[in-house]
Structures are given as structure tokens and as C-alpha cells.
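Provided herewith is a single structure, encoded as C-alpha cells, for subsequent inquiry.
Excluded from the complex is one protein chain; the other protein chains are retained at their positions.
Chains: A and B, in written order; residue numbering restarts at 1 for each.
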Amino acid sequence: MTGVAEARIATALFEGLTRLDPETLLPGPAAAERFAVSPDGLSVTFHLRPDGRWSDGSPVTAEDFRWSFLRVLDPRTASPYAGLLFGVRGARDRQRKRTDENSVGIEAPDALTLVVRLERPVPYFASLAAFATLLPVNRSAVERHGDRWTRPGHIVTNGPFVLEEWSFYRHLVLRRSPSYHGRDVAGAERIRLHPVPDPNTQFNLYETGAADIVFSVPSPILHRLRDRPDFRTGPRFATAFLRVNITRPSLASAAVRRALSLAIDRETLCSRILRGGERPAYSLVPPGVAGYDPPAGRTFEPAAAAELLASAGHPGGRGLPALGLLFPDNPEYAAAATVLQHDLRERLGVDIRLDPREWKVSLAAQRALDYDLCLAQWIGDYPDPTTFLDCFAAGSGNNRTGFASAAYDTLLERAATPEPGEPPEAWIRRRFGLLAEAEALLVGDEAPVIPLWHPTTRFLVAPAVQGFAANALGLVSFVDLRAGERR
Amino acid sequence: MIPFAVRRVGGLLVTLLLIATVSFFLLRLAPGGPFDADREVDAAVRAAQEARYRLDRSLPAQYAGWLADLLRGDLGPSSCYPGLTVNEVLAAAIPPSFLLGGLALGIALVLGVLAGALAGRHPGGLADRAVSMFALLFISIPSFVLGAALLLLFSLHLRWFPAGLLEGAASLVLPVLTLGLPMAAVIARLARSGLAETMGEDWIRTARSKGISETRVVLVHGLRTALLPVVSFLGPAAAGVLTGSVVVERIFALPGLGTHFVNSALNRDYSLVMGTVLVYSALLVTLNFLSDLALAALDPRARTR
Partner (left out) sequence: MRGAASILGGGMLLLMGAAAVLAPLLATHDFAAQDLSAQYLPPGSSGHLLGTDLEGRDLLSRLLHGSRVSLLVALLATLVSVVIGVAFGLVSGYAGGRVDAWMMRMVDVLYALPFLFLVILVMTLFLGPRAGPGGRVAALLIVLGAVQWLTMARIVRGQVLSLRSRDFVLAARALGAGPVRILLRHILPNLSGIIAAYATLTVPRVILQEAFLSFLGLGVPEPYPSWGRLAAEGVRGITAVETHWWLVTFPSVAITLALLGFQLLGDGFVRCAGDRGGARGSSRGRRPAGRPRTGA
């Protein structure tokens, strides 16, 4: 399970310990009716609701969660997101060295209490607990059916829905779970989902009445939909940016990279080319983390950009080779890339060669640092700056720019631990301050990362449908959906 | 006759094995692997994933394992659709593809042969010119433009047919036309030129002079020989249309094989690529074989020899 589409279905079928508020992204009660962080921040205790039931009627217990979390850590499960649990004491060793499962800091002292002990404080752990990877799975179903435990008839769920029908690449039918604790909330009895890869086709199906909700909208017509009442859009906790390969001699100078960043007119890019309500991005961390103020970054200053490039020894782009701009070939990136090419040539005299590649080829080139500039996007997993900033630590596999800064790593490291005796609130304030300092280094001074825009979530929801809510992570709550009169 | 058929079937199997072998090693030359993603996966997880798909072994060992599984009818697990085997993906995708492709093939044959017969009876006549122009037009439009145009007119404007999804007979109409019309155009041209040529042959003239009715001459004597080029075209063409079209499947959101041809290639799902290649090549060599047999049966000159 890796995509947002899969996560939407998973969160309809399963209920995690917490759920993020669609507006604030703050964690609230779900399978756990309350949770508490110890004063030292080193343990989080979740109190499960007593009326939690699996769809086979058995109670949802703390042991279910413990078993599910340990399953995520089991290399045989091969969960790509196992790293989310590495803040838990002993989790990394369990996964890497197969240490005893009792050495992992996940305990179920009684049926309704789950205690998670952390290596060091993870202030956002309650938010992590809402992530799709940390949803509980039913042990007996998994053990009985192996790889096929997710099939209708095998799957046992604890969320608002059960899987009634599933036909590969055709449709899924979700039916309200009779055993769900919130079953009395008014809502649709059944929800039918169709996987439709092409946004144009999705839109056509919606417009001809074959679908009531679609989860993406073709970008060429966004401006025509923006004022329609059935168009729902919201910020997305994500950033599109340019990776700069700083191991290239021509891009080794921070001044050159800063000049590139200053020369890009993000306002125009968003309003004239992307046209879907995207916001210009000057920081890597998107706005929306409560209490965190991203740094100002580099804005559009073409004169300053040209000056800076000249002072770096390349007046009018002289002495710089043509730079390749790698991007996975899709219409949105292609349009953005032509604009970047245009901007950098006009403002700086820098020649850009567009290098659209097939997706996997572009990934291989990024991993091998075989590119000059590269269009990329990062979607946050949980509402905290570190979901973005950790990528650019020296050893991170997601770095892919060659950027390795001791100052940056030290700032992240200092942010990660409270000082002895520091009260939690003070630490969280100081932590956000240090993270903002690190980010300023990343997007302001060193600029191996040039933020471009913050994408949006886009949905079309038929007027008759009520109770639609989506959050910035792209997740949609199906539980309150109600169909009124069909158009 | 029997030893000949056995030899031919043996030859087909050798061809299939060669295709599979070359494809297997060719796939690994392309950059990127099934588990490369936008975010880096933890090393231990990656190792576990690779072990599950046998990617941790040497290439020859992988090949041997794949062949051994194949002999047992197991095409292995799919990596881009986790939790599904290639057998399951193919079992889900083949029926809709065969349905669509079969219908398109049927329509193309009926329309194409009729139009070709109409045109070829009197080469140079009005019907001939009209059929030729229409045929050229449908051959010359890219399928994604034809599909989009049919969709715009008959679904979005007239609302006669659904805009996509495989639900009910009405949803088949536009995709079948998108697939079938260009093929009908090719068949019409082949049948037309075949018929026009045959109608001038001595033995047709003989048949006419014997007082056999014109319809009978065209349908029984002329068309039979005129269809030879159509039959030899049908071998590879039918294999192509039965294994689905990614363009049509994408425009109309259909769950066919063409989508998996592309998805598996783009996601480096090696076992699924191999599965789709096997399906396609098995169809291709079988249909070519059948079309050769049909040619021998239809061709009067081949029989007299």
C-alpha cells in the first residue's frame, strides 16, 4: 500500500488509533478514545474505546495494535513505510537485526491500553498513528489467508466499512460495517469505487452522471471549474521543487543556485500555467503545520538574480554550460519545465535542455545523481516539518542532490532532543525555531532545493452528495457521505 | 499430415521459448527496478522485497526459477499490483479484452468484407471510390483522436452511450467502434483489391460464361480467393486487437490487457511483463499458424498443386 488512492480505501476500512482533523490536521480520537504523552515525552499511552469491534464481532484490543505494528516492522512484510516506526524504542534493531519482539517498546498492559515507548521524544507520534501504515489489521484473517487476506470474504475490518465486492481494475464496493461503533451516524449504506487512471475520463464520467465524486480533475480545464460550487479544492501538504545536483561543477556554487531560485517567477507559473489554485512555494515545508513558520526563502527578483550570477563569475550566463532539466514526462511537469526553461534563459541567459524521461528512468537518474536539475515533488506523510526536512540530511536516501551540510544536520539533531529539564512546550517552540533555521539554510542559503509550488487537492462532488470532507494529505472520510437526490 | 502438424507445433513452441528468453533478459537492461520509488525504501525492506521476487539471485538463477514456475503454470507474483499473482491479473484482464477485441474483429470483418465486395465488383465505380475514400480516412486517423471524437459526439453531446467503464452492452459500443473501424478500413482495402484482381482472372470469366449468376460468382468464386490477403492480414492483426489497446482502455477506463502491457513496463513489473508477452506471442504465433492453414485451404491454386 503506497498510493493515496489505496490509503483512502484503507482508512475507510480500518480505523487507526487517531484521526487527523480535516482542517487543522491535529490528531483526534478514533480507535483510541484518548491518548496522553508522558512529561518526558518518551512514552505515549493510547486508551482504546471499549466498544471497538472487528467486523467478525470480536473486540479490538491493544494487542491487535501491537501485533499490527510489529508486523509492519517485520522485514517479510516488506512495508516501505516501516521507517515511520523507527522512533519507537528497539524498532530499528528489530527490523534490521531481528531482535526479540519483546525488546520493541510497544506494550499492551491490558486489553484497552497501548503504551509506546520512544527512543527520544517524537512530538508528532499521535499524528503518525493516523497514517495508513499504522492502521490495525486482523491477526486471525492475516494468519489464515496469507497474501489473500484482503479479499472480500477474508478481510476483517474495524473501520466504518467492510469490503463487499472487489473486482480487479473494475470496482470496489464498500458496505457500512454493522459492528462499527459509529454505525448510527447517517451516511450512505454502500459506496462504489472505480479505479479510473485518466483524469479526463474521470471528469467525463462525472459530467455524464456516471460518478458522484471524482478525486482528480484534468489540469487544462481547472480554470473553468474554479467557480463551480461542486468543485472542491484545498491546499495539499506537498511541495513541487527543483532538485539541484550540487556535485556538478557548474552548480557547485551556492551563489549560482541562489540566482536560479531568484530568477523563477512562481506567481506567474501558478496563475497562468498550473491554474489549479496552486500556491507559489518559497519554502519546502508547506504552510499548515500548527506553530511552525517556514522561512521566507528566495522570492522573484530577476535583477538581483542576474547580479548574483554575474558576481559568481557568470555575467549573462557566460561560462555556464547548458543545464539539463530532468523531469518525469507528464503534462503538468512538461508545462512547468517549458516555463522554467523560458524564465532562466530570459532572466539569466542560462540555457536549459529539457530532459523528459520515463518515470522509472528519471528515478534511476536521480538516485545515481546523473542529472543537473530535476523537477520533483514531495508529499508529507504526517503534519510535521521533519517529514520534509529529514530528506535532505546527509545520509538520507531521499536526498538525491549530493547536498551534505554538517550545519544542517546539526540543526536537525539539536531539534530532535529536548535539553535536560526542558518543559515540553518550551522544547516544541525551540524545536520549530531550529527546524526553521535549518530550512532557511536549505532553501535560502545553500539552495540544493528550489521550491516551486504547493499543489492542491481537487475534487468534484455532485451537489446532492453531503458530508464530504478531505484533508490536506488527500484523505477523504467516506463515513459521513450521503447521497441526496441524484441530478 | 500428422507429423507435419507436430513439427509445426514444435516449431511454435521453440519460437515462444525464444521470445520469452530474449524478453526476460531484455527487460533487465532498462534502468530502474520494480521497487524504485519517489521515496527511498529502507535497505532491509528492499532486501526483503527483492527476496520475495527472487531478484536477489543471479540472473540465470532467476530465469531458471521463472521457467520452472512456468512449467507448473505459475507466472509468479506481480510487483506493481501487490497481493496479486500474474495469473490473477491476466485472468481478470483477458476476458474483457477478448470480448472487446472479438467484437471489434467481428465488426471489422463484416463491415470490411461487405464494403470491399461492394467496391471490388466494379473497380473504378462510384461505390469503389466512396469506399476507398472512407477506408483511407479511417486508416489515417490516430486511434486516440478517433476515440476522443466518438466520445465527444456520442457520449458527451448526444448522451447515447456511457463515457467509460465496462458496465452493460451500451458501454461496449464506442470502444468497439474505435478499435474496429480502422481495422474494417484495412480489411475493406485488402478485400477490394483482392476481388478486383480476381474478377479479371480467366476462371472467373469461365464461370460467368457458364451462366452462373453474378451474385454467386462474386460471393462463392470471387470472394473466396479475394479473401486470401485478408486472411494473411488477420493473423497478426487479430493477435493485436485481442490483447487490447492501451489507448482505447485509457480513454474509456476499461479493465483490459493493454493497460497492463503499459503499466507493467512502466513499473518494471518483470513477471507481469513476461505474462503479457507470453499471452501476446502465444496468440500471435497460433493465429499466424491458423491463418497459414486457412490460406492453404482457401487457395484453389494451392489445392490443385
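Annotations for the structure displayed:
Criterion: a contact is a pair of C-beta atoms (placed from the backbone, for glycine too) under 8 Å apart; a residue touches a chain by one contact, two chains touch by 3 or more.
Note that the coordinates shown come from a computational prediction; the quantities given were computed from them, not determined experimentally.
Of the options A:E33, A:E358 or A:D409, the residue whose C-beta touches the omitted chain is A:E358. When the missing chain is restored to the complex, the residue among A:G28, A:P220, A:P315 or A:G397 that touches it is A:P220.
Of the listed positions B:L26, B:L67 or B:V110, the one in contact with the omitted chain in the full complex is B:L26. Residues 8, 11-12, 14-15, 18-19, 22-23, 26-27, 29-31, 124, 129, 136-137, 139-145, 148, 151-152, 156, 193, 197, 228-229, 232, 235-236, 246-247, 261-262, 265-266, 273, 276-277, 280-281, 284-285, 288-289, 292, 295 are the ones on subunit B that touch the missing chain. Counting over the whole complex, subunit A has residues 200, 203-204, 207-208, 218, 220-221, 224-225, 268, 272-273, 321-324, 326, 329-331, 334-335, 337-339, 341-342, 353-358, 361, 365, 370-372 touching the chain that is not drawn.
Here, only the chains that are shown with their structure count from here on.
Note on chain placement: the centre of subunit A and the centre of subunit B lie 41 Å apart, centres being C-alpha means. Looking at the complex, you find that subunit B touches subunit A at residues 30-33, 35-42, 44-45, 47-49, 52, 77, 81-84, 88-89, 92-93, 151, 155-156, 159, 162-166, 250-253, 255, 259, 266-268.
Across the interface of their complex, subunit B is touched by residues 1-2, 75-80, 82-83, 95-96, 147-148, 150, 167-170, 194, 196-198, 200-202, 204-205, 207-208, 210, 358-361, 363-365, 367, 376-378, 396-398 of subunit A.
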